[in-house]
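Heads up, one of the protein chains got dropped from this complex, but the rest are sitting where they should.
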Amino acid sequence: MQHLLSTEQMGRSEAESLLDDADGFLEVLDRPIPKVPALRGRTVATLFFEPSTRTRMSFERAAKALSADTLSFSPSGSSVSKGESLKDTVLTVQAMGADLAVVRHKAVGAPWRVAEWAQMRVVNGGDGAHQHPTQALLDALTIRRSLGGLDGLRIGIIGDIRYSRVARSNCFLFPTLGADVTLIAPPTLLPVDTEGWPVRHSSDLDAEIGSLDVVYLLRVQTERGGASVFPSLSEYVRRYGLTQRRFGMLKDEAVVLHPGPMNRGVEVSDVVADDPRCLVLDQVANGVAVRMAVLFRLLGGTSG
Amino acid sequence: MDSVLIVGGSVLSSTGVVSADVLIVGDRIERIGEGIKDETARVIDASGSWVGPGFVDVHTHLREPGQEWKEDIATGSAAGAAGGYTALVAMPNTDPAIDSGHLARFITGRGEEAGLVQVIPAGTLTMGRRGEQLAHLDDLWAAGVHMFSDDGDTVADAGLLRRAMEYIAQLGGVVSEHAIDPGLARGGHMHEGTVSSRLGMTGIPAIAEVSIVARDLALVELTGVTYHLQHVSTRGAVELLAAAKDRGLPVTAEVTPHHLAFDHQAAAATDASYKMMPPLRESDDVVAVREALKSGTIDMVATDHGPHASHEKDVPFEHAPFGVTGLEWAAAVVNSVDGLGLDQETFFDRMSLSPAALLGLADQGAPLTEGAVANVVVFDPGATWTPTETLSKSRNAPYFGKEYTGRVTATLYRGALTYEMESGR
Partner (left out) sequence: MRQVMEPSDITRALRRIAHEIIEGNKGVDDLVLLGIPTRGVPLAERLAGVLEAIEGVAVPTGILDVALYRDDVGRNPTPNVGSTEVSTSVEDKTVVLVDDVLYTGRTIRSALDAVTDLGRPARIQLAVLIDRGHRELPIRADYVGRNLPTALAQRVTVRVVETDGDDGVFIEQGEGF
């Protein structure tokens, strides 16, 4: 594996082997000294052109737990505000000695560009509304550890799918691992054309909820200005929010995932968010292990 | 006087397509006939080639004044000559925009200085292309502007467009429209469809073009202006055009080489060489514009040659500006399109005669006749080649490294060789 850019072409055995490694790293993270020297001397650069404290922290925690050094780049107050191009920024970071770049960028495809320009390994830390592969892997790991595996599970992904890289990553990885995925959203938040996606879609959450094993809630982008995509938040909550009433309609063993940060009272009610079947904190912990697995896979072998 | 003898070609002449030699002396066509001998003439071997009037492009962006790092009138002219062109319309979305007569005269003058093609300025419809008040239309007309356009933007205000059309109709000019509804296209970077949905990119729906064409055609019916529709990309627009032509409206349309050659799947790799406005559409739209060019519903090929510097295009797709270059490969691409198979007469009609007629050009786009000004191209429809170099300042084209059939081997503008393919290339 040279880069991790997308879940679209990821095969089942490749995904499962990363999840197996992540299981091993969870054990490492559970030790009194949760750190191994596996990537001593390697340098991981986090290039976050779009702010995301959580994802950046998770990658940095993963890199440090593997004893890699980290370089951190953020555009505010940097050369980007002076008009430096993405290409020049990337080549500069590479010249400082980075072996791998985690790239988060508003523009779709930016990590692919970086992989073309640089000799570094590249991990897509989220590009536009396109892909966020480590999020999908940590979600799969969380489901696997909670329910034993994804084969035959019914997973509903609910909310702002059209503008969600998390949804696009999970839409491909979950079916690869054997799950049956339904996208559930108002028509204005479903992708315009899902031809060729291995998923079904619906705009009626109440009709679907009783059959789901996993409810995957997406963050409603209340901060997105301009585009008016649904009439009001209260209408959204009424039709698509995981309220206590809907939580009661779930199967007993069903679990709830959310990529965070949660809007309590919008896509998920406060009480549901604190229920033990809501696995958001497991997702966060698993995220570090998954990212360790990815970094180790990309940097732990013969340099290419 | 210098003379050039084009030997053994298939010549589009005023008496039809004939096998003949063409002798050019000074700036004129001296003779067309078989077995012409001239010891002093420079000889061009045209066996197997088509010889006809130089191509005319009603839609190029030469970027001068204001963006000379992308292109200027001299380099754009050189690229045009290499592509077989003898006349280019310079679109007015420069900086400053060509909204007054003195700016139009500057363009014409710079074209004459370069001397490689006839550079014809287009003028804007509104001041500064801002879509607020009419440009100096009379002044532009007096400076030789025949085609008016706010290219790069649609005139969003239908009332303003109506007044521009009424005014230009009485002048006898052409309104050339970049038909994309700004609201429907807002935030979009590629065609709205399977590819944009998969990439999570905001799309530009086909209806953004179709809805503006429908509005404009109603205004054409009202005002009687001669209307030219730029870069048709959708089946919906083709159908509206066909209906308008059936009703006898004074409407023409162009299609670009890239819309003939590629569909939106080509943009899936997010290579900004495939980013242009309007975007590459569905394969069914590509079929529609090909058929329309063949049948004549679409009258002509125009390049929408849109140079951008490498540093502007070598960025993520959404950050790249719209536009691709095309002057040097347009004829080759049109000739290579699957199933199009234009014969020599139709090919020259779409590349030269129709655009020249739209612009009312005197010495361009006419079948070759003795005594006429020698604006001539030699095009070998069987030659295969792979573009690797360009005379443009910019390289933002999706054609590099792909093989095409059909190549311009020589171009003459006013009797002078402005391009001759190096032998052995």
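Should a chain be cited, it is by its letter among A and B, assigned in written order, with residues numbered from 1 in that chain.
Note that a residue touches a chain if its C-beta (ideal position, glycine included) is under 8 Å from a C-beta of that chain, and two chains touch if they have at least 3 such contacts.
Just so you know, these numbers come straight off a predicted model, no measurement behind them.
Student: Which shown chains does the chain we cannot see touch?
Tutor: Over the full assembly, the chain not pictured touches A.
Student: Suppose we count only contacts with the excluded chain; which residues of chain A make the list?
Tutor: Against the left-out chain, chain A lists 17, 20-21, 23-25, 27-28, 31-33, 35-40, 42, 66, 293, 296-297, 299-303.
Just so it is clear, only the chains that are shown with their structure count from here on.
Student: Based only on mean CA positions, could you tell me how far chain A sits from chain B in angstrom?
Tutor: Distance between chain centres: 46 Å.
Student: Quick check on the complex: what are the chain A residues that touch chain B?
Tutor: 8, 85-87, 105-110, 112-113, 128-131, 162-165, 168, 191-197, 227
Student: List the residues on chain B that touch chain A in their complex, please.
Tutor: 187, 192-194, 196-201, 203, 270, 311, 314-319
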